[in-house]
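Just one protein chain is left out here, and the rest sit where they should.
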Amino acid sequence: MRRHPLSFCLSRAGIFLIALCLLAPIVVVLVISFSADSYLRFPPSSFSLRWYQRFLGDQRWRDAMVNSAVIGVMASLISTTIGFFAAYALLRARHGIVRGLEPVFLLPLIVPHVITAIGLYFVSGKLDLIGNRAWVAAAHSVLAIPVAYIIQQSALKAMDPALERAAMVFGCSRLQVLRRVTLPLAFPAIASAALFSFLTSFDEVVVTLFLAGVKAQTLPVRIWNSLVLEVEPTIAAVSSLFIAVTFLVLMLNRALRISRS
Amino acid sequence: MRRHPLSFCLSRAGIFLIALCLLAPIVVVLVISFSADSYLRFPPSSFSLRWYQRFLGDQRWRDAMVNSAVIGVMASLISTTIGFFAAYALLRARHGIVRGLEPVFLLPLIVPHVITAIGLYFVSGKLDLIGNRAWVAAAHSVLAIPVAYIIQQSALKAMDPALERAAMVFGCSRLQVLRRVTLPLAFPAIASAALFSFLTSFDEVVVTLFLAGVKAQTLPVRIWNSLVLEVEPTIAAVSSLFIAVTFLVLMLNRALRISRS
Amino acid sequence: MSAAPAAIALDRITKTYAGTHAVNDLSLEIGTGEFFTILGPSGSGKTTTLSMIAGFVMADGGRILLNGKEMTQEPPQARGLGMVFQNYALFPHLNVFENIAFPLRVRRFADKEVKTRVLEVLSMMSLIGFETRLIRQLSGGQQQRVALARALVFAPSVVLMDEPLGALDKNLRYQMQNEIKELQRKLGTTIVYVTHDQEEAMNMSDRIAIMDKGKVAQVGPPREVYENPRTAFLAKFLGEANLVPAKLRAGAVETPMGAFPVPGAPAGGEGEGFFFIRPERLVVAREPSGEVHAKGSIRAISFLGNVVRYRVALGEQEVTSEMTSGRGDLGLGLGDAVAVSWAPDDGRWLAE
Partner (left out) sequence: MSAAPAAIALDRITKTYAGTHAVNDLSLEIGTGEFFTILGPSGSGKTTTLSMIAGFVMADGGRILLNGKEMTQEPPQARGLGMVFQNYALFPHLNVFENIAFPLRVRRFADKEVKTRVLEVLSMMSLIGFETRLIRQLSGGQQQRVALARALVFAPSVVLMDEPLGALDKNLRYQMQNEIKELQRKLGTTIVYVTHDQEEAMNMSDRIAIMDKGKVAQVGPPREVYENPRTAFLAKFLGEANLVPAKLRAGAVETPMGAFPVPGAPAGGEGEGFFFIRPERLVVAREPSGEVHAKGSIRAISFLGNVVRYRVALGEQEVTSEMTSGRGDLGLGLGDAVAVSWAPDDGRWLAE
């Protein structure tokens, strides 16, 4: 038997405590969503599914879900494509000028979202695009491109460059190398990038609040807006569904990775 | 001379175009901040520093800046310490139970901020902590711990384990190994973690909006709130200052990295 | 066995990872002042064994004694060993002086004593003048010397070395082998050396242990292990070997090349195995020159610098002969009919 000194036990207890703190907010939301009380209260006095029923029965909530899904898919397609293209081009660029653009692709990760939101708002107002779903998707892409870029860039970087050289030696043109070797090998990363771009759009509040207007309200924005008016456990129910979708997407990503290795 | 096929030129133009799109929102904000117009308008008809003056002359804006700084520093200290401790303990844990906690430390990155915000709000309301700066800092730490954890964990992982073994062979106890070898070698990562945790707190809007009340308003929340009332270029000036602080912190991080290698 | 305890005694140690034995019931005694090498293919358990001696890995069963003291469950810092790591494991945040002083600082030696001792090993390792350099400013060979100096500065009675020369190029490697060997002789330190390079092992060691599948397959001085391997695996692992499938019958071996007497083969025994002979013991010439020989034809000739290697087809069987490259060659070409001759003493019988 190995000895467990006091310091070991203390550090273990500490780790569990911190993990608990990080879990707490989510657990609270999940528990409240199953409350049978008619107002927000923790812990609930009894449990029911009434808030889920209310949520699903409400046209405005259903619209918000459709908006979230449509905008998320569009943003995911745009960001994944542009992210792949940028990662591929920047990795292969030998010249200083193009290489120097890399920080620009990471910029929206670094610049506070409020700032990006304000900037986009100014632009959208001028172009009369507030409430346009495609425009919201484009705005989300600004935030999702860095995510898609990083995921795909690190996969392309990790790829043995000898594989592309081998394809060339054995007769492939640049385009054939891309189609026969690079794309198939990068597929897991492309799928990951698509899923995480979707989540980025799906979770976004700040930018969407400015641009969505009434027509293109997404789920988190609807949660936000309704918080001001109707502080009732419906929001906890919506939030729980929201968490469920997020985890579903992550599980999908995981399953894809595992099936490929 | 090397040949530049058409595809090469097209791809280059594409990269520059995308980079421009990503830069646009920030550039717009910066330009407007120097406007001399008395209302939001892009491009401005003439330039001045009036909005910066207005910003600096306003007690409420100054309070917000102090709040942001104080809360940011507290959150940075909390997250960096806990992140290091967690990364160190999890990397060394051989047992399944502790190892299995890793996803929990990344959770707040994955769960939408609105959800975390709602969860924390429920908790805070019950404990009557709305408007308490230390509590806002603690809430920000929930979001910053994953960042601090990832940065420090990857640095500790990249460290040659033979270095710690060498220290042990040559007579160090576990604590001496930490003090003489691990901490000095992890220093650049610890500094990075502190800076990025600060930025995470400094940029946070969603959670802060719920928890800050009137007393603990941070800069981005003040921007947000004032957007509803006084849509004038002061906000652009504040935003520009905000961007400046962000970049300052990043430059500091970069300088630290370079000086160590 | 002498009255003094062995520098290192491993008594039936075992280590299991995920159900498979990395080290399996291994016993070894290493004498004081001995240069002892553990050699083996990757995955044979040689690194795990060294890690258990150092205390990085705790044995699941068995005992480890250092200079007679039970150390099986003690942490590394209690064992008082010196060690040279595979990639040196020098501290990148300390300069050369502080790297070497590290074991003394931890032991709370007075500054003056630290300085005296460090300067002493610095001069021993020809590193005077490098004190304030950072590790990354040193060449591979210099880093090697610093690692060696750090392992020796507190005069440990046992020093462990884990492939310390693996990162150096051929010429430097050979030079360092000789330096380490001379240093060890001078200081009387016990060295446990792990390597996969057989030439290095034979060049430096008093005794070699060859490991295979978590066990010691054979231990002994280099010449003994080379000349009298116990199994076909050992014969092939250390040096080049001709292993001709053979049957033992009445003290002689029957091979596809013919039947020969073999010294040391069990007189009455019968069985299947190999007739084993080293390439350098086979002489290729147009006419037979030894007491025993077989006839065949040349399949390949390779000039390898100091030796010329002939592959000779003897019916279905092929054997390899290595002869010192003389001035000019023997005038032999591909396909030439030749005789392969050897002294009866040079062949061995190996029962699998």
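All chains are identified by letter, namely A, B and C, in their written order; residue positions are counted from 1 within each chain.
As a working rule, a contact is a pair of C-beta atoms (placed from the backbone, for glycine too) under 8 Å apart; a residue touches a chain by one contact, two chains touch by 3 or more.
The structure displayed is predicted, hence computed values, not measured ones.
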| item | value |
| --- | --- |
| Hidden partner interface residues of subunit C, rising order | 41, 169, 171, 178, 181, 198-199, 202-204, 222-223, 226, 236, 238-240, 278-280, 300, 302-307, 309, 311, 322, 324-325, 327, 343, 345-346 |
| Positions on subunit A where the hidden chain makes contact | 160, 162-163, 165-173, 176, 180-181, 184-185 |
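The working rule: only the chains that are shown with their structure count from here on.
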| item | value |
| --- | --- |
| Chain whose average C-alpha position is farthest from subunit B's own | C |
| Distance between chain centroids, defined by C-alpha means - subunit A, subunit C (Å) | 55 |
| Centroid distance [mean C-alpha coordinates] between subunit B and subunit A, Å | 18 |
